[in-house]
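Every protein chain but one is kept in place in this view of the complex.
Chains here go by letter, A, B and C, matching the order in which they are written, and residues are numbered from 1 within each.
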Amino acid sequence: MPARDTVEIGLNRFARRGYDLDEVSIVPSRRTRDTDDVSTAWQIDAFRFDIPLVTSASDAVVSPATAIAVGQAGGLGVLNAEGLWTRYDDPAPAYARIREAAAGGAPPVSVLQEVYAEPVKPDLITARVKEIRDSGVTTAVRISPQHTVQLAPAVLAAGVDLLVIQGTIVSAEHVTSTGTALNLKEFIADLDVPVIVGGAANYQTALHLMRTGAAGVIVGVGADSYSTADAVLGIRVPLASAIVDAAAARRDYLDETGGRYVHVIANGTIENSGAIARALACGADAVQLGEPLRSAAEAPGGGIWWDSVAAHPRLPRGGASAPIEPAGSLADVLNGEARTADGRTNLFGALRRTMAKTGYRDLKEFQRVDLVIGGASGDELR
Amino acid sequence: MPARDTVEIGLNRFARRGYDLDEVSIVPSRRTRDTDDVSTAWQIDAFRFDIPLVTSASDAVVSPATAIAVGQAGGLGVLNAEGLWTRYDDPAPAYARIREAAAGGAPPVSVLQEVYAEPVKPDLITARVKEIRDSGVTTAVRISPQHTVQLAPAVLAAGVDLLVIQGTIVSAEHVTSTGTALNLKEFIADLDVPVIVGGAANYQTALHLMRTGAAGVIVGVGADSYSTADAVLGIRVPLASAIVDAAAARRDYLDETGGRYVHVIANGTIENSGAIARALACGADAVQLGEPLRSAAEAPGGGIWWDSVAAHPRLPRGGASAPIEPAGSLADVLNGEARTADGRTNLFGALRRTMAKTGYRDLKEFQRVDLVIGGASGDELR
Amino acid sequence: MPARDTVEIGLNRFARRGYDLDEVSIVPSRRTRDTDDVSTAWQIDAFRFDIPLVTSASDAVVSPATAIAVGQAGGLGVLNAEGLWTRYDDPAPAYARIREAAAGGAPPVSVLQEVYAEPVKPDLITARVKEIRDSGVTTAVRISPQHTVQLAPAVLAAGVDLLVIQGTIVSAEHVTSTGTALNLKEFIADLDVPVIVGGAANYQTALHLMRTGAAGVIVGVGADSYSTADAVLGIRVPLASAIVDAAAARRDYLDETGGRYVHVIANGTIENSGAIARALACGADAVQLGEPLRSAAEAPGGGIWWDSVAAHPRLPRGGASAPIEPAGSLADVLNGEARTADGRTNLFGALRRTMAKTGYRDLKEFQRVDLVIGGASGDELR
Partner (left out) sequence: MPARDTVEIGLNRFARRGYDLDEVSIVPSRRTRDTDDVSTAWQIDAFRFDIPLVTSASDAVVSPATAIAVGQAGGLGVLNAEGLWTRYDDPAPAYARIREAAAGGAPPVSVLQEVYAEPVKPDLITARVKEIRDSGVTTAVRISPQHTVQLAPAVLAAGVDLLVIQGTIVSAEHVTSTGTALNLKEFIADLDVPVIVGGAANYQTALHLMRTGAAGVIVGVGADSYSTADAVLGIRVPLASAIVDAAAARRDYLDETGGRYVHVIANGTIENSGAIARALACGADAVQLGEPLRSAAEAPGGGIWWDSVAAHPRLPRGGASAPIEPAGSLADVLNGEARTADGRTNLFGALRRTMAKTGYRDLKEFQRVDLVIGGASGDELR
């Protein structure tokens, strides 16, 4: 399935031209609509959500308490089964260590490596899941592909509703000479709970992950503004193009299976409400957000952002941010009235307005909105 | 009507490539002309103006007094019927509040929200319009589409010459489940005064707005340098392309109606005389200017700039600027001798020179000037 | 004569894609050569020069003394017949006024306007030309198209070798309602001295200027880094494309006349030796340099740079720079050993090396060197 927008780097070596979310913008069309008439709801398997939000599994923004708060605000919180909450009985000192190291700005990666050197305790996974589950919200945790075989029993026993198997780059076909690779297809077939899996970066990987039986596929390699996958690995995924391609895979897989709709969840540099609208406009069914949630007063990282890859013991591929002051409660950040004009509060109220101003009623329709490449943005305020 | 300059973002999802004003430049041709032989006049309905200037309806730059001064300088001043002058009997304290909040730089959006929380008084609309009208200049006020039905009677009773119905994004077809949407076509048909309506962002919206009977269509979504429509809504309108498309709609509508010429008024990042020339060269009949007028000594905002969307109660989509020192009188800014080389005074004298240096006599001819994409600008001074 | 690299800005409005000098680079080919075997000589009419340098007529860098020094170093110095040296019997106080105003950085444009308000004295033109002529170097002065009729007699009587008629934008067909426009073709036909004329920005203007009988055509509108033609007039000339087009006009005119070769002299953002090489590689026969010469110890402006348009009484279109410390003598700047690696000394020694490293013997051959678009430059040092 050849892509058409290619360039010839040099003699006979071609590359696709990819577009990032911030190169793509939404164009209002000839119809407008009342904001009150717009729905941002979506549903995956049996679970319905008012807003198309899946959280990143970063300890910086998700504790059991914030997972619950996100659920109550209409989204899906995802706790990291391999994060601070499952490494430490009381993670408060670990968080404190990171916050102290951030006194002069961003905490160094080496402090994260140190804090994450503590082993994961399966018992704690069970306890954390139970805490979320008891609140009545949809319960989801993330495990890495490498530890899925080992940790999945504890996770499942605890009674999650949705399992998220997520690494920077996940494929449906992992080759190993030691013979212990996870067979995703068999693993998912044996499960009772729906699985979201990723990240994937192109049409083929997305399609193969859909064929494993996953309910959702995460698109993007977690490349937020603090990611250094580019500098460290030479890997970059132009997210707008990746989402469009995964949406094409979704359509082809729907046809191939005669009706199985696998949800596409976008993950990457989605840091304001404009980027959320763009990701959905490119064809995503939901967005996986991390960094923007750190402005919530409840964020356990105290306004610091880091992704789990920043704590990798041998090859960290991202950094931590300096702390910021809270912009409001989690509910404010997601749906509250904005007191600033930077697109970082009332994230989903803004989405509703974009949909209204372009005349769309629901997310599925909105995926067809007109797009434009180019155009400057107001830069005085940025 | 397919546009030809498209890219494939990903599999089977295409986007137009749009160009901003600052990507497009004017190319001198083989003829030059004396500056004194050039006319920048234009006419809309029965109203003739020496310079192709319609002001933004921002309270930062337009009071009744500056609306009069703009009229006397040859342009069209537009007062906001939903701004400080119609919310407050004496707006001076409100302006003072904003200026005080700007002591340390730009005033926060929350201060604007507070000041604009005061309701609009229809009586004040009548009084302000009368004040402008009594001066003898062409009188115009702006109302939002949402409040047109409610406020138009007061506006019309006061005796405006031109009515400007302007929101960030206006369509000819607003859908509502409550059944109270403004039908622009019927509304305009019933009016005795000509209407300017917008903003529109593409060919189709512009054409549909022309078909409502409007005398002028505003192109662009008000995205000046302080706008955050991009970050908040994901909406961006490459203005050069939007102007060209609206000019195409004007041509097609002229043909469709056998001779009705609807004026295209460009609105966006037009902040120096070079940008004015570019907008007209792309096909605009006039430009709607806000931010550049704040350098006039008479500007009521005291050198601070804000657009009305910055005061939105739930979702502000722009910020305010820090104050600047005045560069001269309003007359200097528009037509006076420049004492700086930044394109921010003698705005329309500069336009005359561009027209002369490229050999054109009037604005309608100038819309055919050669354009080029690319080329650096002197950046040491910027 | 349609250009092929066009884009559609919007419906049915096309623009050429132009390239600036810094987008174009030189590619070494399979042959290299000794630097000593390279010649940078060129000849216009009967005058031969060792280096392809025509100075800008800016008072910042050209006095009678530096015009002589440039001539002795192998280039062509051009004195402004409408500058400080012909307005003031003793220009030293005027220069001092500018230098004092530059104490805190760049002198304001208003100071230049003030200093240049003094009228030009034809007697002084005669005296200055004589001073240069007596040194034995080729003598050239610049007059503006507007004052050519008035000032040319004084200039010619003084015995110049080459006359430079230069404005920002010059056309072969100036239209005026007062009937006093200069007819370049008739004027040049009547002259005994060769004329260099410009600036021109595209193929057609260049071709028409060639047809006036000029010996050389200046390409570019003087847009150095301090120019604001872009902000003030909306005019920008991608210089690489303009040079290539003028070279095409030169070729077509050569054919049309059966052998008249009109020299193309590039003028714009040419501020280091790399840019000189690029301009010649694009097809220029020589470069007109101003700003880079201000690093010479002899520069009369004392390290400050300004172009004459910065002093325009009503619409200045450029600024002045802050002063810099001298990098060496004029001879060092042009041909001396470099003690820095910024491409701003040994300007023409660097050109010789580029020609040698790409295997070319002379400038005419070098105009065929391979070019590439793209590629980053070392930015740590810039």
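Please note the rule applied: contacts are C-beta pairs under 8 Å (C-beta built on N, C-alpha and C of every residue); 3 or more make two chains touch, one makes a residue touch a chain.
Quick caveat, the model's predicted, so the values are computed rather than measured.
Peer 1: I'd like the shown chains that the missing chain touches, ordered by label.
Peer 2: Output: missing chain touches A, C.
Peer 1: If I consider the whole complex, including the chain that's not displayed, which of A:Ser273, A:Ser308 or A:Ser321 touches that chain?
Peer 2: Once the missing chain is taken into account, the touching residue is A:Ser321.
Peer 1: May I ask which residue of A:Ala310, A:Ala327, A:Ala350 or A:Leu363 touches the chain that does not appear here?
Peer 2: Hidden-chain contact among the options goes to A:Ala310.
Peer 1: Contacts of chain A with the missing chain: which residues?
Peer 2: 7-13, 15-20, 22-23, 108-110, 113, 168-178, 181, 200-202, 204-205, 208, 221, 223-239, 241, 269, 310, 313-319, 321
Peer 1: Could I get the residues of chain C that touch the absent chain, sorted low to high?
Peer 2: So the residues of chain C touching the missing chain come out as 1, 3-5, 17, 19, 24-34, 36-37, 203, 240-245, 247-248, 272-278, 281-283, 337-343, 346, 349-350, 353-354, 357-359, 370-382.
One rule holds in what follows: only the chains that are shown with their structure count from here on.
Peer 1: In graph terms, with chains as vertices and touches as edges, which category applies: line, ring, star, complete, or other?
Peer 2: line
Peer 1: Find me the chain with the mean Cα position closest to the mean of all the protein Cα atoms on display.
Peer 2: Chain B is the most central one.
Peer 1: Compare the two sides of the chain A and chain B interface and say whether they are made mostly of the same residue numbers, over half shared, or of different ones.
Peer 2: The interface is built from different residue numbers on each side, given that under half of them are used by both copies.
Peer 1: How many angstrom between the C-alpha centroids of chain B and chain A?
Peer 2: 39
Peer 1: Where the centres are mean C-alpha positions, what is the separation of chain A from chain C, in Å?
Peer 2: The separation of the two C-alpha centroids amounts to 56 Å.
Peer 1: Going through chain B residue by residue, note those that touch at least 2 other chains and give them in order.
Peer 2: 17, 19, 241
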